[in-house]
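A single protein chain has been omitted from the complex, and every remaining protein chain is retained in its original position.
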Amino acid sequence: MTTAPEQRASLSLRHSGSYAHTSSALQERPSGPAQQFSAVRRQSEQLCQPLTAEDMMVQSCDEASPVKWHMAHTTWFYETFILSQFDPSYRPFNSDFVWLFNSYYNSVSEHPEKKLRASFSRPSLESIFDYRRQVDGAVLRLLECSTGPELEEIETRVILGMNHEQQHQELLLTDIKHAFWTNPLHPVYGGPLRHESPAAAPLQWHSYDGGLREIGFAGEGFAFDNERPQHLEYLEPFALASRATSCSEYLEFMQSGGYGRPELWLSEGWDAVQAQGWRAPLYWHQDAGSGDWSVFTLRGRVSFSQIAETPVCHVSYFEADAFARWAGKSLPTEAEWETAAREQDVSGNLMESGELHPQAADVEGASPGSATPRQLFGDVWEWTRSPYVGYPRFEPLPGALGEYNGKFMCNQMVLRGGSVVTPQSHVRATYRNFFPAATRWQFSGIRLTKAL
Amino acid sequence: MTTAPEQRASLSLRHSGSYAHTSSALQERPSGPAQQFSAVRRQSEQLCQPLTAEDMMVQSCDEASPVKWHMAHTTWFYETFILSQFDPSYRPFNSDFVWLFNSYYNSVSEHPEKKLRASFSRPSLESIFDYRRQVDGAVLRLLECSTGPELEEIETRVILGMNHEQQHQELLLTDIKHAFWTNPLHPVYGGPLRHESPAAAPLQWHSYDGGLREIGFAGEGFAFDNERPQHLEYLEPFALASRATSCSEYLEFMQSGGYGRPELWLSEGWDAVQAQGWRAPLYWHQDAGSGDWSVFTLRGRVSFSQIAETPVCHVSYFEADAFARWAGKSLPTEAEWETAAREQDVSGNLMESGELHPQAADVEGASPGSATPRQLFGDVWEWTRSPYVGYPRFEPLPGALGEYNGKFMCNQMVLRGGSVVTPQSHVRATYRNFFPAATRWQFSGIRLTKAL
Amino acid sequence: MTTAPEQRASLSLRHSGSYAHTSSALQERPSGPAQQFSAVRRQSEQLCQPLTAEDMMVQSCDEASPVKWHMAHTTWFYETFILSQFDPSYRPFNSDFVWLFNSYYNSVSEHPEKKLRASFSRPSLESIFDYRRQVDGAVLRLLECSTGPELEEIETRVILGMNHEQQHQELLLTDIKHAFWTNPLHPVYGGPLRHESPAAAPLQWHSYDGGLREIGFAGEGFAFDNERPQHLEYLEPFALASRATSCSEYLEFMQSGGYGRPELWLSEGWDAVQAQGWRAPLYWHQDAGSGDWSVFTLRGRVSFSQIAETPVCHVSYFEADAFARWAGKSLPTEAEWETAAREQDVSGNLMESGELHPQAADVEGASPGSATPRQLFGDVWEWTRSPYVGYPRFEPLPGALGEYNGKFMCNQMVLRGGSVVTPQSHVRATYRNFFPAATRWQFSGIRLTKAL
Partner (left out) sequence: MTTAPEQRASLSLRHSGSYAHTSSALQERPSGPAQQFSAVRRQSEQLCQPLTAEDMMVQSCDEASPVKWHMAHTTWFYETFILSQFDPSYRPFNSDFVWLFNSYYNSVSEHPEKKLRASFSRPSLESIFDYRRQVDGAVLRLLECSTGPELEEIETRVILGMNHEQQHQELLLTDIKHAFWTNPLHPVYGGPLRHESPAAAPLQWHSYDGGLREIGFAGEGFAFDNERPQHLEYLEPFALASRATSCSEYLEFMQSGGYGRPELWLSEGWDAVQAQGWRAPLYWHQDAGSGDWSVFTLRGRVSFSQIAETPVCHVSYFEADAFARWAGKSLPTEAEWETAAREQDVSGNLMESGELHPQAADVEGASPGSATPRQLFGDVWEWTRSPYVGYPRFEPLPGALGEYNGKFMCNQMVLRGGSVVTPQSHVRATYRNFFPAATRWQFSGIRLTKAL
């Protein structure tokens, strides 16, 4: 990896620097798709900077993929859905890559079982970077040479491809976190935590009227098919917590026996608690002797006190739901969440902060009479109590791209708002993330709500 | 079993008789809870009439329980939630039964693993019938002797217990159907099919306006906690198919390669097709030589032509969804279904018909300009595309009874309308049944819808 | 079952009676195969006497079959291998039974998966008894009417069938023990334990010279193919323990942490300890409060003190091996065991004792200078350290009967000597029983040996 020229400008995660200038580049929204494309591509490679080729081989759980695979698959997406279709002169970098790096698009080709990805020692990491360079060049040339409606379609797909790649940037970080945690030596991705966590602001409630609300995406710009069409939903009045649930609050739930009281749990959640032996969020560890908790992060293992006031994360829907029941509250529906979030700009502790871990919503930032909840964007994905289904009149994209979202609309729950490893330009108020209820390897946390 | 006096009046399933007078007894809604209670209790025992004590031991799949267990557990429900709480003089029939026949109420007691139920050779069937008699007598005495608010609460619980027992009546029939199908000799529960199936009426579409609709139960009388509270939902205009999808129509889907085309399936459904080797609905069998299909029913194995025009049943949500996608339509939401159904009385091919298998919605019954869909009640449970969640402001029943419904609100899909083995007095327009998407052992079928 | 005439003479297991006269009948070895055949058939039915039709449906673990199935399958054996082949006028009792009650003879017919046996509510128990009667009559007539070499072959097969049935008599008792233990009510098969267990005689060692020994069966009379041919094996000098290991001795192993010390276990055994959570023999239960042990037997649950001095049973090979290593001894090879046993008559606490549980080798029976070990026959099957393989020049029986033993010669260990539920006339010094090393549902125990 040391030879990849992209890395010369990379930001050091090991030191106190931040993603600042990349981030500002993205925030400035460079005018053209070409510049945006280049920035996204560069970002992926910067994320690999602390990693060795060996690190990028590891696939440590069913949900995860090796980092090297992410780097190849994101490239495959542009090759398959843009270059092969719009550039008659384009020759695939390697005819095997066409099926080798297909994830799950049955309409495109046969593809290897997910678990085999850990065996892809060949192609080498170097050849994956060569692959990236060839595709990058070809995409940029295509953008430059195309015109008219074809250019429009190409740009549309480039933007889809960038959003696709941003999802994999996030996965790359969640996957390497799990990989490093699985390794008994617990390697560290970034440097030590930068700040002592301040005290989180006291929990308040923000009220919202009931009535018909427009839900889903209808404006200009990019959104996934699953955010459309905009439609009406009827809401009852509700109140939303002013911030995400903190580790301290969650520890109270644990200390009151939360993991041992079946009445707090969904039946399937209770089964998971028994079968998996859950006693705390993923990555929490209790010292057998002292009883003290510590937490594994992308910046190494830290003592509980260092993150006590930060949002709890790596909890499953089952845990979020049980916590809410214990607290006498509930989780929001996605329509409730969206209603609150559309009043706000997208900002918060997102990937560009370079923090790599959720931060406390501290007292300073919280004007006591603030009319809006904080931390809706960034820090942790917030489990909603809404199962993931298509909106009324939902239409998947035509062709193979229709497999992107629609076929997963079963037995998953919606999460909203992005996390500390979500790129800022990737998320918005209407954005719908989704995972099965037992999922814990994501930066997933809790926002409480209550009916009024 | 031959000594149970209840059975002298039982209707012979082996002959052409029907459940008519029982049915009418229920339809007349005998004025008092005591009479209704007795009728429900008698009905359960009549359903056992074609069965031997050995048949009542079989537990042939994870979803099912032995019939003997159903007979005991329904009795346990009254003993636990009524007699033990309202009759200070009551002594449990057998102190072991208190935990032995608990299904899943963690708040009541420890309970045996479900799969152990097949080992309950003791208590004997005879003692289960003795248990029923003691509990029946005690419940009736309690109803007679109680007064005031206590009587009211007792009556409420008796009615809950009756509805609980009716659910187990339906399960009893679905479970014994599976048990007899598992037995390589394929025993028959009822006599042969009574009718040749007539041609099903042509499929038509009934249109419904969009707008705010009241969904859920708000009236007098019994409803489960999960049907409450009534609340508003906003619907887009839609049209509902005039009848359930027939076996012939489903065979077309199969013959067009439906089970081999991943683009028609949810991702998890496609996995189930591969893992389970699904190629047809449960209970369908294709002769290796002739290629002819036959179908196992509670009235024995019948040729495909005998049921070709009847509603397809024993399909999973995944199959219903794939069929709808293939047909270019979709499945209704539960709000759409309920909107259509609340205009109708509860009538149809339900348990009291004694048919034991869905029937064709034949041409005669269908006035071409009929304003309402047929078969909404009875024949087959209709999969909706709505995941099973609590309605806004849903509150489970207090105490252990709160475990009845609420804790299952995850990873299940709602079905509506009842089937040919659902008691008529048990179902209504607001009634919500729910099963995991891969479930096939129920009489579950397909009703199409389309957006307007 | 109450109509089966065979049962009129049955011995009551619930009272203090014993199998005495049946036993002596067998011991006298009635001269003809017909009489022996009738006695074995009667014995099977007597074993069912304490059982209901419902009991006979239960199949509570992978190793077990329902008792009803044993009653049918043993009958099928005579029908398939004798009547269908030697009696041209014979018509099968039911053409479905021909494949339905085949256990694993691939050469005979397709057969149902073993786990389906629990679904065989039909045929009813009564029809199985009718089946038995028809086959009994036909076999007896065939024995009477046949002559010459054909009679010889028929007699050979009747004797094989009887030995086969005796194996299933033993399985019937081990299977119903497991079934009753699985039932949370723990029903009791026989009456209470008859005796207080006396103190076991002190353990002594009996020495044997090394040298070439004849191993295997060579004499007149019946033996299974796997006992042949007799051949030479070279033994080193060894000593054999004077009796089986007692429960008290095994408890010492447990109390010294035996189940928690990996160095005592075979690698695969240690894995089994972890995966299965073994902490004691099967059927042992420790009271959470008092720490006292009790043991489930065919005569109900008894306190540890009642069986402390009896041979430990229901241990796996892994446990027997770990115990031996802990004791600084080893388990015998089957050749060592056979060398010691061939000096003795077959007698001991076998099925005919009616004890239904191993008994202590008490002091009285043990003359201090006794030259021979006790309890070689009966009480518990003794795990040897010999894997089950064919003897040199082993030839399976021709045809389908060749599937009887040979195809199991892999990944099983040999046990010797019979247990308290083995019929006396069934076992002998050369008899080889075999089970996988993790098996515990058999009456399997421990005999120590040491090299000299």
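As written, the chain order gives the labels A, B and C, with residue 1 at the start of each chain.
One rule holds for everything that comes next: a residue touches a chain if its C-beta (ideal position, glycine included) is under 8 Å from a C-beta of that chain, and two chains touch if they have at least 3 such contacts.
Source: prediction; values computed, not measured.
A.B. asks: For the chain that's been dropped from view, list the shown partners it touches.
C.D. replies: Within the full complex, the chain left out of view touches A, C.
A.B. asks: Which of C:158, C:376 or C:437 sits in contact with the chain that's absent?
C.D. replies: That would be C:437, which touches the missing chain.
A.B. asks: Among A:52, A:207 or A:276, which one is in touch with the chain left out?
C.D. replies: Here the residue in touch with the unshown chain is A:52.
A.B. asks: Which listed residue, A:183, A:256 or A:347, touches the chain dropped from view?
C.D. replies: A:183
A.B. asks: If the missing chain were put back, which residues of chain C would it touch?
C.D. replies: 104, 106-107, 212, 231-234, 236, 262-263, 265-270, 317-318, 321, 385-387, 389, 392-393, 402-403, 407-411, 437, 451
A.B. asks: Residues of chain A in contact with the chain that isn't shown?
C.D. replies: Residues 52-60, 68, 96, 99-100, 112, 116, 118-125, 179, 182-185, 187 of chain A touch the chain that is not shown.
Assume only the chains that are shown with their structure count from here on.
A.B. asks: Averaging only over C-alpha atoms, locate the centres of chain B and chain C and give their separation in whole Å.
C.D. replies: 46
A.B. asks: Hey, how far is the Cα centre of chain A from the one of chain C, in Å?
C.D. replies: That gives a centre separation of 60 Å.
A.B. asks: Touching at least two other chains at once: which residues of chain C meet that condition?
C.D. replies: none
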